[in-house]
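Left out: one protein chain. Kept in place: all the others.
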Amino acid sequence: QEEALIFELDNPGAIGVDLDEPVTAATRLGGLSPRAGVGLPSLAEPDVVRHYTRLSQKNFAIDTTLYPLGSCTMKHNPRLNEKVARLPGFSDIHPMQPVETVQGALELIDQLAHWLKTLTGMPAVAMSPGAGAHGELCGLMAIHAALEARGESRRRRVLVPESAHGTNPATAAFCGFTVDTIPTEDNGRVSVEAVKAKLGDDVACIMLTNPNTCGLFEPQIREIADAVHAAGGYFYCDGANYNAIVGRVRPADLGVDAMHINLHKTFSTPHGGGGPGSGPVVLSDALAPFAPLPFVVHGKDGFTLVEHARDAGEARPFGRLKGFHGQMGMFVRALAYMLSHGADGLRQVSSDAVLNANYVLASLKDVMSASFEGPCMHEALFDDRFLKGTGVTPLDFAKAMIDEGYHPMTMYFPLVVHGALLIEPTETESKRTLDLFIGTMRHLAAKARAGDQTHFQASPRLTPRKRLDETQAARKPVLRWTRPAA
Amino acid sequence: QEEALIFELDNPGAIGVDLDEPVTAATRLGGLSPRAGVGLPSLAEPDVVRHYTRLSQKNFAIDTTLYPLGSCTMKHNPRLNEKVARLPGFSDIHPMQPVETVQGALELIDQLAHWLKTLTGMPAVAMSPGAGAHGELCGLMAIHAALEARGESRRRRVLVPESAHGTNPATAAFCGFTVDTIPTEDNGRVSVEAVKAKLGDDVACIMLTNPNTCGLFEPQIREIADAVHAAGGYFYCDGANYNAIVGRVRPADLGVDAMHINLHKTFSTPHGGGGPGSGPVVLSDALAPFAPLPFVVHGKDGFTLVEHARDAGEARPFGRLKGFHGQMGMFVRALAYMLSHGADGLRQVSSDAVLNANYVLASLKDVMSASFEGPCMHEALFDDRFLKGTGVTPLDFAKAMIDEGYHPMTMYFPLVVHGALLIEPTETESKRTLDLFIGTMRHLAAKARAGDQTHFQASPRLTPRKRLDETQAARKPVLRWTRPAA
Amino acid sequence: MRYLPLTDADRAAMLSTIGVDSVDALFRDVPDHARLPGKIAGLPDHKGELEVERHLSRLAARNVAASTVPFFVGAGAYKHHVPASVDQILLRGEFLTSYTPYQPEVTQGTLQYLFEFQTQVAVLTGMDVANASMYDGATGTAEAVLMAARVNKRNKVILSGGLHPHYREVVETTCGVMGMDIRAQAPDWKNAEELSALLDAETSAVVVQTPSLFGHLRDFTALCEAAHAKGVMVIVVVTEVVSLGLLPSPGSMGADIVVCEGQSIGNGLNFGGPYVGLFATRDKFVRQMPGRLCGQTVDADGKRGFVLTLSTREQHIRREKATSNICTNSGLCALAFTIHLSLLGEQGLVQLARINHANAVMLADKLSAVKGVSVVNDGFFNEFTVKLPRKAAKVVSKLAARNILAGVPVSRLHPDVEGLDDLLLVAVTEISSVEDMDALARGLEEVL
Partner (left out) sequence: MRYLPLTDADRAAMLSTIGVDSVDALFRDVPDHARLPGKIAGLPDHKGELEVERHLSRLAARNVAASTVPFFVGAGAYKHHVPASVDQILLRGEFLTSYTPYQPEVTQGTLQYLFEFQTQVAVLTGMDVANASMYDGATGTAEAVLMAARVNKRNKVILSGGLHPHYREVVETTCGVMGMDIRAQAPDWKNAEELSALLDAETSAVVVQTPSLFGHLRDFTALCEAAHAKGVMVIVVVTEVVSLGLLPSPGSMGADIVVCEGQSIGNGLNFGGPYVGLFATRDKFVRQMPGRLCGQTVDADGKRGFVLTLSTREQHIRREKATSNICTNSGLCALAFTIHLSLLGEQGLVQLARINHANAVMLADKLSAVKGVSVVNDGFFNEFTVKLPRKAAKVVSKLAARNILAGVPVSRLHPDVEGLDDLLLVAVTEISSVEDMDALARGLEEVL
């Protein structure tokens, strides 16, 4: 059965809520006339519930299948976290309530900050960024502010490796910096020499992802950090892949000045089809004074919230990034996850994530082309050399995985290898699941080699929709439903 | 992807809970040796969540599609009801807590009882039966007790129409009565003459479903009640179809002595794949004194719970039916449903249920054979005459509906028509949904008439499983997983 | 009204299709005197979510939730921690709003978990097979007694004095009406009962409970042997299934039928319901079992699948000759049981049982140290009986006023038996902290 759009299910007169009559008919609209009508569809609750239930069934999700989307970290989302995030004491409190009525909430933020600082070894953390990219913005603004405070606003150049996430250059540009690309070495790493070649007194910072987007730990990271620091720049670390090292390596020990942490990756708050995320940024001593407003401090009368620069003491906050205090709902979930795992469990998390990725790598490298030698970190990078001459593209290969019941891996990223296929199983997949997945991948690779091109090109077959025409979508964008002419 | 049994997913060493060490190693087992092992499978939480999520996806449900299972009343289950049933003040209280700590719970039971009594016009209600069939047991035991109290334990015969639910004769037999079947008239009704012909001083009661299982209101119900009463018997009404008349007709006005109410039908507590149900029984003055223990009374110190005959005052409870006080979780949901609808809404519920059924009947009677003339109540009964000569059985027809995205209607029940197809849309289906359903049914009926027998016999095609071999299942029953020989 | 999709325009169009001019016309078979002209008097009109939720929240707030106080109430229902994932899966519409799996092709989800449930119950009880659930432990026990009578065609049943009195009452009520001869023994608070001597050729079954109402433990192996020698069926009742992680299974002792209250695993206290009855027996008795059974089979392609089976035992086929009148059972509660038990797994269940027992051992020691209080039991699992120097009901009331829910006075369960007024059943599970236990001991000291 097809599922119509909610607007097409409109049945004027039906309603999905029962509301009382207003207590008075009087209005005080300051001279404005009430709106004549809105244009929304009308449905009763049963039809709304069924509509969205049926829509949900058209999705793959981590709850239903392996979802090895490299760099996106689709790990199990514990249900306890959803339960505690819904405690009225967290979900039903207003950001502008008097602080004496939200002491538990402020303490929770403080506890989460303590975990993040202790795990990373960093002295400070900015909690308000709304997602990873927002955290990058926070980090670069802190760097911007620190440079201004040093009277070095001439430093406008930001070094970004070519393997970086698109958010890195976009963020740098968003902050008014110019982006200078560092080439990636043949081994998928950034070399300290390549960085040194770019350094100069106009360099604000380097933005480096570690482990990098090829799923590799940057072995020269400390040397790079030292070189950047020596040149007067800062080291921004993209923490999207922090899940590979949490509990085993502290970013502070690598010379990091700022790093965002995607709570929805490393600490398992749900992705929810594209958010909400949460991207706290840990900061070094050099950058800590510039952390944005608001922030929580603990005083003699309990916790307080510093919302204005005038109350910030010696700190020099660079401003405000978000409407209120950050993604509280995600904080609760992340803290529940951390408490559940503990220091011992979090170390096991990264160990198992790396083990699972290497198991996939080792089990597939004879039939798929691994892009780099040696072990990987939390994700295994392949490229399309194994498909050469088969007429099967990475996209075709990915679509064929769908019919086998798996969500495809990340494709065509990172850009530094041709036809990238980036597999991140995460630590929450069992060996049994991986063995089944490996079996399927080997089967598909063999099928491709055997010349069954049409199988791949006609995939997926078993989904509610076959391949969608993205070109048409972009050429004449239809971005909303409009009522058909009568 | 196939879904293995949870036992087949066993991974010894994995665990889905984290538990502390016991506070002491000391044991006091009174000489028993601790069990050596149990034999359960071991899995981590992610695998358990995925397993049951995936299993769920193999089900049709009212949340996903029209589920016109006649007599089973698959109506929308409001989510508010699930929310309030989970309030700790209801879900986290123990049946044996001191009554002063559960006053709100007792008041809720009292309020629900008030609604049930007012809606039915009956003076009393027994709340503890666990489901409809259990309610029947309650009713017949009350009748049994009343007869004993009258010194008429010779009355052992129970009259049951041939159209009755199987639970009716089963219940009568369970209580030690003998069952005497009343034939159904050609018009699908029970006639007062047929009843009178069976009456005698050995008749304990009649068990009559109204509206009956053909979806018809028994027009002579009052005369039948009077005749049974005149003969010294009681009138047990099977209330499974009470949803057809709630708010419009009070069973008390029909002469009913006892009637169970399936909260999971009329008052929309979820069926849950086969329970839990809840089957309170309303009772006439004649039967009220015999209602089972425990029950709630309101005294000067608030609500109390009568748990023993010695505290029952003048009442003469026939005993106890259930471990504790009844299906509290269902009571909360049912009361939420009643409060949401109110007296006005409940009347609309039955009106719309009957309207929807008649709309289906009117829209299909030219292509499917309606079993009886005239309007129906909440469900439309067809039989297999329209399939005559097509080679398509009602079962085939039903399986073909599955591929069209619909759950089949009830088949081969009631027994009084040949190849029955009993369609109950309920009041929570929209006209749009019914129109689509009617269109599909007309299409299938035409297909059958057109001789496309193989289409039906090969249905369903789109389900995770094709037709299942029920004969094999029954011949050599395999009722549990056993570990395969190594 | 939010749950009713028809609009007035829809209704008019549909009446027109039907060919009548009002819904009233469809109710033509209702006798005139019974037709209400308008809504039923004396009840309020419809309300929005906010109002309904507030009304019910106010009622809920007038109860003391177990998790908010030191809590030691048991006697057949136990407060355990249920993982959050259990309830969130239960809320999935595909489980919650599905019906009995009559159409197996579109209910394999329900059928497979029932098959898993049956297997878990069989494994846990040490029996061959189990059914797809009963309403609760008490009704399951009555069904077991009736089943035993079907098997051996005898009419007398002996109920242990360790059996929960509610179970006894349900058996008396349900089987009494069938004319069975029920011999309930006196409350066996001293664990001194000897049932073997009562068995004879008329005896259909003997019903025992472990742990008993008073928390006592017994090895029933000898009883089973004696019973079997006389053709008597042994029905073993377990009201606290977590105990099966630590205690020998009833199956290993020779039970013929095992009935458990399954609430402890996966299900909340819910003021007594809905709960889930577990019902297991030997292969040879399977066709005399009550209730639904899910069986394995194959589909038209030869793939493994599941169906409801042996329904010729059931009321909808066999009508007055059915093994039981049960129809709707406890599907969703069985699912909760199955998910929770899957999360626990082998190691988790054993560990959970050990924690429960260890807490009980610790609490027994703490309470024994209170002046005038003695623990009656030699052995126990997570519940035991204490003897107080005054009426237990009064003590419980006084402690409740101090927000300590201390347990169940035996007098509430056996009001008609002399000499039990000073006995209190105290249950302790993994939810009780050492502080909770200390609070109870201190509270007892204060009120005694």
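A, B and C are the chain letters, set down in written order, and residue numbers restart from 1 in every chain.
As a working rule, a contact is a pair of C-beta atoms (placed from the backbone, for glycine too) under 8 Å apart; a residue touches a chain by one contact, two chains touch by 3 or more.
All of these numbers come straight from a predicted model, not from anything done at the bench.
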Touch criterion as defined above, residue of C:92, C:216, C:292 or C:412 at the omitted chain: C:92
Residue of A:192, A:249, A:281 or A:368 in touch with the missing chain, whole complex considered: A:249
For subunit B, residues in touch with the removed chain: 11-20, 43-47, 49, 53, 78-80, 82-83
Residue numbers in subunit C that touch the chain omitted from display: 2, 48-50, 53, 81, 83-84, 88, 91-92, 343, 430-431
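The working rule: only the chains that are shown with their structure count from here on.
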Pair sharing more residue contacts (C-beta pairs) when A-C is set against B-C: B-C
Distance between chain centroids, defined by C-alpha means - subunit A, subunit B (Å): 47
Whole-Å gap between the CA centroids of subunit A and subunit C: 46
Contacts with 2+ other chains: residues of subunit A: 11, 14, 18, 44-47, 49, 53, 78-79
Residues of subunit C whose C-beta touches two or more other chains: 1-6, 10, 46-49, 51, 83, 85, 93
